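Left out: one protein chain. Kept in place: all the others.
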Amino acid sequence: MLKYVVRRLLAAIPVLFGLSIVVFAFVHLLPGDPVAALLGQHATPELREEIRIQMGLDKPLYEQYFIYLNQLAHGDLGKSVINNRPVIEELGRRFPATVELTAAALLFAIGLGIPLGRLAARFPQRWPDAVVTVISLLGISIPIFVLGYTLQFFFAASLQWLPATGRINPRLGLDVVTNLMLVDTLLAGKLEWFADALLHLILPAIALGSIPLAIITRITRAAVLDVSNEDYVRTARAKGLAERRVDSRHIMRNAWLPVVTVIGLQVGGLLAGAVITETVFSWNGVGSYIVNAIQDHDYLVVQSTILIFALIFLVVNLGVDIAYAFLNPRIRYT
Amino acid sequence: MALLSVDDLVVRFRTHEGTIYAVNGVTFDVEPGERLGLVGESGCGKSVTNLAVMRLLPKPAGRIERGSVVFDGLDLATLPESDMRDIRGRDIAMIFQDPMTSLNPVLRIEEQMVETIRAHRKMSVQDARKRAAELLGMVGIPRPESRLRDYPHQFSGGMRQRVMIAMALALDPKLMIADEPTTALDVTIQAQVLELLRHLTTDSGTALILITHDLGVVAGMTQRINVMYAGYIVETATTEELFATPSHPYTVGLLHSIPRLDEVRPEELVPIEGTPPDQRREPVGCPFAPRCAWRLPVCWTDNPELIPLEAGVTVKTSGPEATHRVACHNRPTAAEAEAGRPLREGFVPAPPPGSVIEELQPTEEVVA
Partner (left out) sequence: MTTPATTVGTVAAPRASRGLWGDALRRLLRNRPALFGLAIILLFVVLAILAPVIAPYDPLDRDPGQVFKPPSAAHIMGTDKQTHDMFSRILFGAQISLFVGVVSVVMGLAMGGTIGAVAGAFGGRVDSVLMRIVDVLLAIPGILLAIGIVVWLDRGLLQIMFAVAATNAPIFARILRGSMLALRESDYVTAARSIGAPTGRILLRHMLPNALTPIIVASTLALATAIIDVAGLGFLGLGPADPRTAEWGTMLTGASSYYRQAPWIIFFTGAAISLSAIGFNLLGDGLRESLDPRLKR
């Protein structure tokens, strides 16, 4: 088991280096002159040269890369060209918002997707299966922003059941501590504030969770159907076990394996989807930071954030691989 | 009274490809403690018959269309599912062909054995575990206490089949059904597992239905044999009699396709020509007719009944004096059975009747 974990960790190292090279290339090999991009067309040649040296652009490329790596190792992601603030600070401030959103979306996708998949697998080729198939088809086919605005139009603008945008009613005057609204409202000891934050979370979580929901539903259905045909399930029935036990210990216990892997892979999609979701729902997270940066041509921010998201994705999947090994004795004991 | 009485059992599968006529009216009895072999090629309905007995046919395709399965005075075909569940594992246990896939890979052997015991007996987990260790020891697994904590993949194939046997015997069943229990094992392990199975069922007085395609396996194991073909029993006899006077062309064919090493100059193997019939068609005539060297014109249109070899005797359906019965219009003589082919002067197998051909030709697809 330990050997397995170590092997997975070691395998992640070359990917990390590759990632740093890609992002370095994004940042430092921009076609065109990054100094011009920074200063605009009208800067004096002297100023340009000064900035060039300041940015280390006069050094050879490999040296620039090692400087960049060294900065990364110290948590230095550079400074925003717009307000000259360290990117890492802004990321740290916004990160909890994105965590809250993606976690809620993932919970929604798992909490609904697994029961739906099991339902479809219990009645294959019958109407529950058909309904579930249509839901998952819509889930993977409707873009997040289309679903997001549609939900806003119906549930916020028309029915007025839920707030359309934002993370909490700003008039409540909540003190931001962790920047996880659900935690902060509880810290403030106001249950109705907590409810308000929760209501704000519903629509964006559904919009963002729709794709993972579709995928988790499909994979659960397929896994349950596959496992149901296994010999050991027949053995379990032949032993006279109650159907409930056959289902939980023999079918689901095995069906979890592919489902867990796929859940891990969804985290990447959720982080990417957060960029769009946060734009639609004016959610002040890392995703909307990227979009603002795109509009401001603040490219360092964009690339650094991509690097951070990729890192999170790698770490999550490492965790999922280890969880998988835990669920699967064939890996745990070899 | 027979322990198990299967009467006119008909099982069909309704699939997207059409109906599959898997078992077409099978009747047999098993006495308490008796060891019965069920022999035939793959797809002949021997496994399906037993899955039907256990009511474990794949749902929703497989259905018992007709017939009864009386076990210990209960008709299993109509028993409520919850009562059936009590019988499975407790009164009738089953072991399957592939021990690699028949045990749940993610659960410890301990859990798989303990859950079986506790599904049928009110027993503490500790006691059930003790019983499980005892059983593992009984089937010859060394260090049973510690092996209980292992997962299936930590056992070899033969050892896994031993675990399956231990699990099947956990509740002293009255009947054990072993479906090709040794087919997936190495030849050297096969004999060990068979011997274990025989010895344990004899000791506990458990009746055994041994399903196999290998006449060699049943020879030393069983007291009686049913030969199945295309969902029918075509011959039934005590093991001794079946080997001494095989009386159905198919049985003769089976016997002639096993190499005999005990003869100085081994006779030539006579393979059975052709392949088993397509069971997607409702059977007409004798199912073996298309492959039979002894067939008469009547074989194409009339399926012979399973009748005693000698007319006028009282039929005994089970036990050591079970009547030798065969379903054939033109039984091979002893000499022909020995030779493996018809010896009558000028005999040629009857050609298929023209009407049948005409009837079927139009549905033949034209290959572009």
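Just so it is clear, A and B label the chains in written order, and each chain counts residues from 1 on its own.
As a working rule, contacts are C-beta pairs under 8 Å (C-beta built on N, C-alpha and C of every residue); 3 or more make two chains touch, one makes a residue touch a chain.
Small disclaimer: the values here were computed from a predicted structure and weren't measured.
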item	value
Residue among A:14, A:60 or A:75 that touches the chain left out of view	A:14
Selected from A:4, A:155 or A:299 as touching the chain missing from the view	A:299
Given A:141, A:178 or A:248, the one touching the chain that is not displayed	A:141
Contact residue for the chain not shown (choose from B:121, B:143, B:280 or B:316)	B:280
Selected residue (touches chain absent from view) among A:169, A:279 or A:328	A:279
Residues of chain A in contact with the chain not shown	14-15, 18-19, 21-23, 26, 30-31, 125, 137-138, 140-147, 149-150, 152-153, 157, 165, 267-269, 271-273, 275-276, 279-280, 282, 290-291, 294-295, 299, 302-303, 306, 309-310, 313-314
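Just so we're on the same page, only the chains that are shown with their structure count from here on.
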item	value
Distance between the centres, which are taken as Cα means, of chain B and chain A, whole angstrom	55
Of chain A, residues touching chain B in the complex	230-232, 234-243, 245, 249-250, 253-254, 257, 327-330, 333
In the complex with chain A, residue positions of chain B that touch it	54, 56, 85-90, 93-94, 96, 98, 101-108, 111, 115-116, 119-120, 151, 153-154, 164, 167
